[in-house]
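Provided herewith is a single structure, encoded as structure tokens, for subsequent inquiry.
With one protein chain withheld, the remaining protein chains of the complex are depicted in position.
As written, the chain order gives the labels A and B, with residue 1 at the start of each chain.
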Amino acid sequence: MKETLKRCWQTVLGVLAGFFGVQSEARRERDFREGRALHFIAIGILLATIFVLFVILLVRWALSLGGA
Amino acid sequence: MSTLETTTVTGEQHESHHHGPAAGIGRWLFTTNHKDIGSLYLWFSLLMFLTGGVMALLIRAELFQPGLQLVEPGFFNQMTTMHGLIMVFGAVMPAFVGLANWMIPMMIGAPDMALPRMNNWSFWILPFAFAILISTLFMDGGAPNFGWTFYAPLSTTYAPPSVTYFIFAIHIMGISSIMGAINIIATILNMRAPGMTMMKLPLFVWSWLITAFLLIAVMPVLAGVVTMMLMDIHFGTSFFNAAGGGDPVLFQHVFWFFGHPEVYIMILPAFGIISQIIPTFSRKRLFGYASMVYATASIAILSFLVWAHHMFTVGMPLVGELFFMFATMLIAVPTGVKVFNWVTTMFRGSLTFETPMLFAIAFVVLFTIGGFSGLMLAIAPVDFQYHDTYFVVAHFHYVLVPGAIFAIMAGTYYWLPKWTGHQLNECMGRWHFWLSFIGVNITFFPMHFIGLAGMPRRIPDYALQFADFNMVASIGAFIFGFSQLLFVWNVIHNVRSGEAAPARVWEGAEGLEWEVASPAPYHTFTTPPRVE
Partner (left out) sequence: MGTIRITTCSFMLSLLLVGNAQAAWTLNLTPGVTEISRSVYNLHMTIFWICVAIGVVVFSIMFWSIFHHRKSRGAKAHNFHEHTLVEVIWTLIPLGILVAMAVPATATLIKMYDPSDAELDVQITGYQWKWRYQYLDQEIDFFSNLSTPREQISNEAQKQAHYLLEVDRHLVLPTDTKIRLLLTANDVIHSWWVPALAVKKDAIPGFINEAWTRIEEPGIYRGQCAELCGVDHGFMPVVVEAVPPAEFEQWLADARAQQDAAAAAAGRSWTLEELMTEGEQVYQRVCAACHQPNGTGMPPAFPALVNSPVVLGDVERHIDIVLNGVQGSAMQAFREQLSAAELAAVITYERNAWGNNTGEAVAPSRIVQLLQGDGQSEQEGGQ
């Protein structure tokens, strides 16, 4: 259980690194050694959705500040 | 391994496996060899590059002075449209597929592409697509004249009759691209030599893998949008016709949902090529391999979230404007990561400046300039001033000409000795480089100024205050255009003669493709190599 959670967290970190565009060699090797492609795709889609929602919230917040 | 097995089955199969190329035209028509198909793609794209280039020169000749001199406005619009379509779908994309065909199997230690027969087909439908597209120039009412972005309703209700042929041609091009992409993905995922793990893939292969996924994702969208046009034109639907309850802006949303990833389809393989060349001639490992891969992925993800920055002026709600502005600005981050990586790779290396490296350095500098103007265009309120002016023309030509096309040329010079077995003629290569470099800047840099000064794009005639820089740009275009004849000469000369090239053509080159002889034998890696 703990192992699964850890792996899940590592996948999330890997995907986030992909969003950010920077990753270290060691982590990348771990991603490719231990990760499952399907997990990366699933979490990637999930995080992309969260990212879109985050930008929408950001826009709403900017609009409320801007008084529009 | 597999070769050994087949040789034991029958003598005939043995023969067919170890045959060289077939003789005559049949070799090219029926070939399933990745190297032959790669060459076909590359020659085809060169032909299209020259065709599109002639159209560009016609456009620049008309714009040399204010007033209408050479062509009618209607024909001018056909030229801008055909130039864009031919360069995007006929020159840049097939050139990258050609390089992929030649190099990916050799870089990953595979004997051929995964689906060789489909490979043949995906090339051979292309000449038909472009024959159809170009034939529209001779039709009643002329060729498509609504710009390569073919906004409805100009491209539906108000289009010339040839638009139906255009739609058909786009469908064929889309099918070709999708098949090419499937083949590349299948090859990369299934055909790697033992030990060639994903994390050892050369960056050119990585960038193509991601590009291929982008292609599969968006080419159907393009097919969808042209089909909707077809329905509107011939079958009485009203997708884009406001009078029938449709929405012309819907066209733009669907088109750019294809169009923006398409822009990255044209630049990601270029990133891959440059990431191969710069380490070679710096004699130093790429600074951040992992980051390069992740940044490519990041750009690919973001490319789906920014399409409407092409449509800031259509009157989107404020929320939409801000969303697309923020998302677009973020693309600068992973793109910056790439540029910084290339520069850091060169830093404290041991640099030499052979022709491929010259093109690669020019790529980094000029692509970055194109990136800067891209960042400026991302700022929505300012984009209202830039939108549809020559500033945009300058921006995307900086990204595509000294970007994508210089990368293709860099890659061609880099791998040409491997293909032909002849060393480059460096002197002629330099001439080609410097004339292209100077020509490209004289052509496109002044376009920033005329755009800011207020000249809209796609006009055949202009007000007098734009005259000086248009003249400069036209002169540059002719320098750039004619210096490409040197490229043609260089390639043909290299195919025919030159000093024998060793297997490792460049001193600092690394990778499986440099382990095989030059010229690469017709069949390579029939026994898979072991990558340690």
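We adopt the following convention: contacts are C-beta pairs under 8 Å (C-beta built on N, C-alpha and C of every residue); 3 or more make two chains touch, one makes a residue touch a chain.
Because the structure is predicted, anything quoted here is derived from the model rather than measured.
Colleague: Which listed residue, B:Met346, B:Val393 or B:Ala501, touches the chain dropped from view?
Modeller: B:Met346
Colleague: Just to verify: which one of B:Leu68, B:Ala131, B:Leu189 or B:Ala517 makes contact with the chain not shown?
Modeller: Within the whole complex, the residue contacting the unshown chain is B:Leu68.
Colleague: Among B:Met325, B:Ala407, B:Leu435 or B:Ala473, which one touches the chain that has been omitted from the display?
Modeller: Candidates B:Met325, B:Ala407, B:Leu435 or B:Ala473; residue touching the omitted chain: B:Met325.
Colleague: Spell out, residue by residue, where the missing chain touches chain B.
Modeller: Chain B touches the missing chain through residues 66-69, 72-74, 77, 140-141, 145-147, 151, 153-154, 157-158, 160, 242-243, 247-249, 282-291, 313-315, 318, 321-322, 325-326, 329-330, 332-333, 336-337, 339-340, 343-353, 361, 364-365, 368-369, 372-373, 375-376, 379-382, 384-385, 387-389, 449, 452-454, 456-469.
Colleague: Considering the whole complex, not just the chains shown, which residues of chain A touch the missing one?
Modeller: 20-25, 62-63, 66-68
Methods note: only the chains that are shown with their structure count from here on.
Colleague: Contact residues on chain A for chain B in the complex?
Modeller: 17-25, 27-29, 32, 44, 48, 51-52, 55-56, 58-60, 62-63, 68
Colleague: Provide the residue numbers of chain B that touch chain A in the complex, in ascending order.
Modeller: 197-199, 288-291, 293-295, 297-299, 301, 305, 318-319, 322-323, 326-327, 333-334, 337
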